[in-house]
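Removed: one protein chain of the complex. Kept in place: all other protein chains.
For clarity, chains are labelled A and B in written order, and residue numbers in each chain start from 1.
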Amino acid sequence: MAVAAYRQRGLFARPSATSGWKSWFTTVDHKKIGIMYGVTAFFFFIIGGLEAIAVRLQLAQPNGDVLSNDLYNQFFTMHGLTMIFMVVMPMGVALMNYFIPLMIGARDVAFPRLNAFSYWVFLLGGIFIYSSFFLGGAPDGGWFGYAPLSRTLPSHGMDFYAIGLQILGIASLAGAINFVVTIINMRAPGMTLLRMPVFIWMSLVTSFLLVFAMPVLSIALFQLMFDRLFEANFFNPAAGGDPLLWQHLFWVFGHPEVYILILPAMGIVSEIIPVFSRKPLFGYAAIVFAGAAIGFMGWGVWAHHMFAVGLGPIANSAFALSTMFIAVPTGVKIFNWLGTMWGGSLRFTTPMLFAIGFVSMFVIGGLSGVSHSIVPHDAQQTDTYYIVAHFHYVLFGGALFGVMAGIYYWWPKIFGHMLSEGLGKLNFWLWFIGFNLTFAPMHILGLQGMPRRIASYPDGMGWNMWNFVETIGAFVIAVSVLVFLANVAISRRKKVEAGDDPWDARTLEWSIPSPTPEYNFARVPMVHARDDFWHKKYIDTPDGEPSRVFAGGANGHDEHEDHGVHLPSPSYFPLAAAFGLPVLSYGTIYHSVVGMIAGALILVLGLFAWALEPQFAEGEGGH
Amino acid sequence: MAQTPVHGDDMATAPQAAEELHHHPGPRQYVWVAIVLAIITAAEVVIYYIPGLESVLVPFLLAFSAVKFVLVVMWFMHLKFDSHLFRRLFVTGFILAMIVFSIVLATFFLGPEAPGLTG
Partner (left out) sequence: MATKEAFADVGHDYTSTGLNHTKVAMWSFLGSDCLFFGAMISTYLLYRTRTLSGPTPHEIYDIPFTSVSSFVLLMSSLTMVLALAAIQRGDHRGLRIWLFATAFLGTTFIGGQIYEFTTFVEEGLKLSTSPFGSAFFMLTGLHGAHVTVGILMLLSLAGLSFSGKLNQEDSLKVEMIGLYWHFVDIVWIIIFTVVYLIPTE
C-alpha cells in the first residue's frame, strides 16, 4: 500500500498541539468540540434566561412598562431563537458529540474537521445573530417569523434572523451528516444496530430528521431574505404572495424540529433510568421502534400548527388524527421507562431525579399537546398562554430536564470528578419548583383567554395574580441555575475523584478511564451483547443474582503504552472557512458587494485548503 | 500489525471496488444510456409541439422525465449496482419530499374556496 508523502503546505505550518489553550481553536477531537458546544450553549442559556427574566418582569403586572413594545418583541423573539437554536439543540449536540463515539467504541466521529467546522459555524452564527442588538435591533418577528409581517419589519432584525438561521442550519446539517455516518459506519465489531444504546438510536433518528428538515427551512429563509433584501414577492399578499406558504414551509421544518429537540433527551433518560434502577431497559426494541416511529410520523403532523388559518375541515381532520396517533409511540416510551423502574433497586441520585422529572413533566406537556390535537379545542387554545404552557412543559420540562440529567450523569466521565450530590439535589428541587411555578399557571391563564405574544395586558382581566406568580417562578429558576454554577465551581475545587465507573453503569463509555483519554479506547472493544459493559462486569449466577467479575471490561489502564493509535491531526481550516460565513452575511445585509465577495472567498479558499490537507499530518500517519 | 496510513476511505472500498468491476457498466453501456436519454428528451419536445395531444401531454411528460431520472440514478449514479444502503438514504429523502409537498400543494389547490387558484 503506497504511503502518500504529505508536504507541509502554505504560509502556516500545520498546528500540532493537542493541549494548551490555543489547541482548542484547531482541535478536531470530538471531546473538546463537545465541551465547547456545551460551554457555549450554557452561555447562551444564561442569555436566553435573562431575556426570559426581562419578559417576566414586563408581564409581572398589568400595563407593564419595563420594556417598550419594540424591545419586548425583540426579547421574546430572541428568547425563543436562543433557547431552541443556541441552547437545546447545541446541548444535545454537545452530549452527542462527546458520547456517540464512546458509546459505540470509536475513537472519533467520521469527519473530525467537519465536526470542528460545525462548532465554529454555530458559534459565529450565534454571535452574528446577537450582533443585531447593536446594529439597529434584534429580530422582532417571533422565532416563527410569520409572513407578511416578517418581510416588512423595518429594522435589520429579521435580516439577521433569515441569514443567521441559515448559518446555524449549515452547522446543524453538517453535524447531522457526520453523526449519521459515524453511527452507521463506526460501531465497534459486534455492535449490531439492535445492540446500540438507546441514546445512539435516538441520536441517529435526530440526525436523520435534521438532514431532511433543515433544507426546507433553508428554502423558506431564502425566500424571506429575498423578499426583504431583493424585492421578491414570495410572501407579499398585494402581489399574490401567500402567507400560508411561509407557514407550511416553516412548520414542515418546525414540527420535525421539535422531535429533534426532544429525542436526544429521551435517549439520555433511557440510559440513566436503567442504571439507577439496576435493571435493563424495559422493552428495548419497543423504545427503539417507537423512536423511529416518532421520527417518521413527525413528518405528517405539521399543519396542527395551522388549525386556525382556514385549511378547511378535511385538512384539519387529517392532521388532527395524525397528531393524536403520534402520541402513541411516546406513550409506549413512557410505559417502558416506568416498567424499567418497576421492581428495580432505585437510587435517587441527581441524574435520576432529573430523569424522573423529565418523564413526569414531559407527560404533562404531552397531555396538553394531545388536547391541542382536538381541533375545536385548539380553536380556543391557539395563540393563548395554554400553548405557551404546553411547549415549555415539553421543551423545558422535557428537553432541559433531560439535558441536566445528562450533564450530572456524564460529568464524571468528562472531567474525572463528581459533581456534589447535595448541591445537585438543591439544584434539582429549585429547578423543579421554579419551573412548575412559572409554567403551570400558564395553562390557567391561557384558558382564561390571555393571548400570547403580547407585550402587556390590561388590568381587570383577572390575569394579574398568576402572572405575578410566574415571575416569581422565573426567579426561582434563576437561583437554581446559580446553584448549578456553584456546584460546578465548588466540585472542581473539591475534586472528588470519580473513577472509571462511579455509577456502576451499563454502557461502553464507563469501561475507559475518567477523564476520557485522548484516544478513547486503548483497544477497540469486541461487543457481544446489548449493555456489553454490564455483561463484562457481571455474570448471571444460577440464583439470578448478578456476580461481579473483578476488573471486568476495563479498557485502557496501561497508560505507558502508546497503543499505536493515530488520531486525526488538528487543523486551522475549519475555523478559517467558518469565518467566511458571517462576512458574507454582513455583506448581504448591507448590500456590500465587497463584503459578499470577501466572505465567499474566505469560505471557498478555506474549504479548498481543507480539502487538500490530509487528515493526518506528515509523520503522524504511520509507524 | 503494521498500520499503513492509507486514506482510510480507500482501503474500505478496495474489496468493494473489486466486486463492482464484475457488474460495472463500461463506457459502451454508458453511451447507450446517454443515447436513450437524448431520444427521450427529443420525444418530450416533439410531443410538446404536436397539437391535439394536450390531454395526454402531462402524463407523458411526467412519465418520460421519470424514466430519465431513474436511468441517470440507477446507471450513471451506479445505484443499481451499489449497496442498498445508498438507495435507502436517497429514496427516503425523495419519497419524503414527494409526499410532504404533495400534501402542501393539495391544501392550496384542493382546499376550501381553493385560495391557491387566485392570481
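Just so it is clear, a residue touches a chain if its C-beta (ideal position, glycine included) is under 8 Å from a C-beta of that chain, and two chains touch if they have at least 3 such contacts.
If you're wondering where the values come from, they're calculated on a predicted model, not measured in any experiment.
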{"item": "Contact partner of the left-out chain, one of A:53, A:135, A:149 or A:524", "value": "A:524"}
{"item": "Residue of A:226, A:325, A:519 or A:579 in touch with the missing chain, whole complex considered", "value": "A:226"}
{"item": "Given A:199, A:234 or A:586, the one touching the chain that is not displayed", "value": "A:234"}
{"item": "Missing-chain contacts mapped onto chain A", "value": "2, 110-111, 173, 177-178, 180-181, 184-191, 211-216, 218-220, 222-223, 226-227, 230-234, 236, 239-242, 245, 249, 252, 523-526, 528, 536, 553, 555, 566, 604, 608, 611"}
{"item": "Residue ranges of chain B at the interface with the undisplayed chain", "value": "1, 3-13, 15-17, 24, 26-27, 30-31, 33-34, 37-38, 41, 44-45, 48-49, 54, 57-58, 61-62, 64-65, 68-69, 72-73, 75-78, 83, 85-86, 89-94, 96-98, 100-101, 104-105, 108, 116-119"}
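By definition in this document, only the chains that are shown with their structure count from here on.
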{"item": "Whole-Å gap separating chain A and chain B, where each centre is the average of the chain's CA atoms", "value": "34"}
{"item": "Of all residues in chain A, those that touch chain B in their complex", "value": "1-4, 184, 208, 211-212, 240, 242, 244, 248-249, 252, 299, 303, 310-313, 315, 564, 566, 614-616, 620-623"}
{"item": "Chain A contact footprint on chain B (complex, rising order)", "value": "2-8, 11, 85, 92-93, 96, 99-100, 104, 107-108, 111-112, 115-116, 118-119"}
